[in-house]
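For this view, one protein chain was removed and the others were kept in their places.
Should a chain be cited, it is by its letter among A and B, assigned in written order, with residues numbered from 1 in that chain.
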Amino acid sequence: MSRRQVTNYLRPSSPEEALTLLRNGGNSARYVGGGADVARTLPGDVTTLIDLCAINLSSIEEGADGIVIGATATLNEVLESESVARVCDGVIVDMMRKVGSPLLRNIATVGGTLASAHSWSDVIPLFLVLDAQVTLYNGEYRTLSIADLYASRREFVDSILTSVRIPASAAGDYAAFHKFSRTGYDIALLNCACYVHVVDGRCAQVRIAAGGTPRLAARLSQAEDTLSQAMLDNDTIERVARVAQDTAQTADDKRASGEYRKQLVYAGVKRCLREIAQKLEGGR
Amino acid sequence: MIDITLTINGEKRRFSVGAGETLLELLRREGYKSVKKGCESGDCGACTVVLNGRAVTSCIVFAAKADGGTVLTAEGLESGGVLHPIQKAFLEEGAVQCGYCTPGMEMATYDLLSHNPDPSAIEIKEALSGNLCRCTGYVKQVKAVKTAAKKIAGEAK
Partner (left out) sequence: MDKQKTDFATVGKSELKVDGRGLVTGKPMFTADIDLPGTLHVKILRSPHAHARIVSIDTSAAEAMPGVALVLTHKNTPSTRYTTAGQGYPEPSPYDTRMFDTVVRFVGDRVAAVAADNPEIAGAALKAIVVTYEKLPAVLSIDESQAENAPVVHDEDDSTGIYDAKRNIVANIDILAGDVERGFAESDVIVETTCETQYAQHTPIEPHVVLSYLAPDDRLVLRTSTQVPFHVRRIVAYALGIPVRQIRVIKPRVGGGFGTKQEILLEGIAGLITLRTRRPTLIELTREEEFVSSRTRHPMRVRVKLGAKKDGMLNALEMEGISNTGAYGSHGLTVLSNTGSKTLPLYNKAQNVHFYGKAVYTNLPVPGAYRGYGATQGYFPLETAMDELAEKLNIDPVDLRRINHIRAGETSPIFVKLGEGREGVEQIIDSCELEKCIDIAAQRSGWAEKHGKKTRDGSWVHGVGMSVHMQGSGIPEIDMGAATIKMNEDGSFNLLIGATDLGTGSDTILGQIAAEVLGVPLDKIIVYSSDTDMTPFDVGAYASSTTYVSGTAVKRAAEKVREQIIDVASEMLASGMLASRMLQVDRSRLIITDKQVRTPDGKSVTLAKVCQQAMYIKDQFQIGATASGLMHQSPPPFMASFAEIAVDTETGELKILNYVVAADCGTVINPKMAEGQVEGAIANGIGYALTEEMQLSPTGGVRNPNLFDYKILGMLDMPPLDVVLVDSYEPTGPLGAKSIAEIGINAPIPTLANAIYDAIGVRLTKTPFTPEKILAALQAKNT
């Protein structure tokens, strides 16, 4: 693959500088995190790459209101972080282990993953249900939820994603992630993520998402409503999974049919909720 | 062109690289032929090197990004004509057939064993999951990584 069209590789040392460089570069400039995605599929008109990794944005810090993951932390750094492992009993670690291979995870960054926003992303559905918040810089810093980030792709325009915050897990927080793929080293044919906050055995808060449908991950609100305030027994799980199956917006692509993906939504939601139910059982 | 410095297999070197040049392209043109080209899209793992201590597919890393970093390739594992325990293990366990994926597998193994000196079978499979091999069926490679771990532990004693 020829990448000889690229004539500038810039390594700014601050968000301010990075933003200025991007503004100067116009349409021919692209931000690079780990660069894996850009190297794989370089758009034909890009001649300037702006590498954000020289900005000190790779720390992973645990604070009172959660874990703040710098945008240029690699996926493997997230996977290996002890504080990340504490989120909902290691659900982020479980998910990360299934993303690509270690060779990719040592390159790809959290910021790059969120910015690329591949429809098959495993990170996005889980971050959606964990209600992660992202911070962007466009001269000023602003924070918004992952859901709002993807409500329109405009948020990324003229902005740098600097960090993502995962809320700290509280007692009663449970989450699970499930991925279906053709082989062990593959993108998702479909993935599911579920989060519940359990109070007195009932699901006080529920977030369920499916990705790779083959559109970008989205919440399944009717399934969430079905589970809300319910106990996580087998009948409920079955019912929620069926609602998820019926309401998920799926479609065909070369990897799977929309009809089959609906079946996977059913099985994925069921497996996630079963896993949570088992943890609940074990927690008692 | 951009001037960069890399420490490759312990030797500090300066290079002039294209802005879009990948680490794979740089390493191969500079004579590190153990680094193999199999897909140029990060899918096969034949180009795996250890960059700053971690195994990466060098075909999807920009050379300019690696500026100031350290790179280890399979050429750098052997020292003074003595095979590295990982190389020895791959050879002795029959983990090498055509050998095209072998250097990459060795580098993924190097990363694994430097962070996890006694990996389980599933940890080995996860660590080398991005290194495709069409010849072996992987049976003997999993064994080779275990053997390498034992050899390294034995040397450390």
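Here is the rule we go by: a residue touches a chain if its C-beta (ideal position, glycine included) is under 8 Å from a C-beta of that chain, and two chains touch if they have at least 3 such contacts.
In this text, all values refer to a predicted model and were calculated from it rather than measured experimentally.
Trainee: Which candidate, B:Asp67, B:Glu93 or B:Asp111, sits in contact with the chain we can't see?
Mentor: Counting the whole complex, the residue in contact with the absent chain is B:Glu93.
Trainee: Based on the whole complex, identify which of B:Phe15, B:Phe62, B:Tyr110 or B:Tyr138 touches the chain you can't see.
Mentor: Per the contact definition at the top, the residue touching the missing chain is B:Tyr138.
Trainee: Please pick, from A:Ala71, A:Ala256 or A:Ala277, the residue that touches the omitted chain in the full complex.
Mentor: Checking each option in A:Ala71, A:Ala256 or A:Ala277, the one touching the absent chain turns out to be A:Ala256.
Trainee: Since one chain has been left out of the picture, which residues of subunit A touch it in the full complex?
Mentor: Considering the whole complex, subunit A reaches the absent chain at 1-2, 4, 101, 180, 182-187, 254-257, 260, 263-264, 266-267, 270.
Trainee: Tell me which stretches of subunit B touch the chain missing from the display.
Mentor: Touching the missing chain: residues 29, 31-41, 43-44, 46, 73-75, 77-78, 83, 87-88, 90-94, 96-103, 106, 124-126, 128-142.
Just so it is clear, only the chains that are shown with their structure count from here on.
Trainee: Over in the complex, which subunit B residues touch subunit A? Could you list them?
Mentor: 2, 18-22, 40-42, 45, 48, 51, 54-57, 59-62, 64-65, 67, 108, 111-112, 125-127, 129-131
Trainee: Can you list the subunit A residues touching subunit B in their complex?
Mentor: Touch residues, subunit A against subunit B: 1-9, 11, 32, 34-36, 39-40, 42, 48-49, 51, 53, 74, 76, 97, 100-104, 106-107, 184-185.
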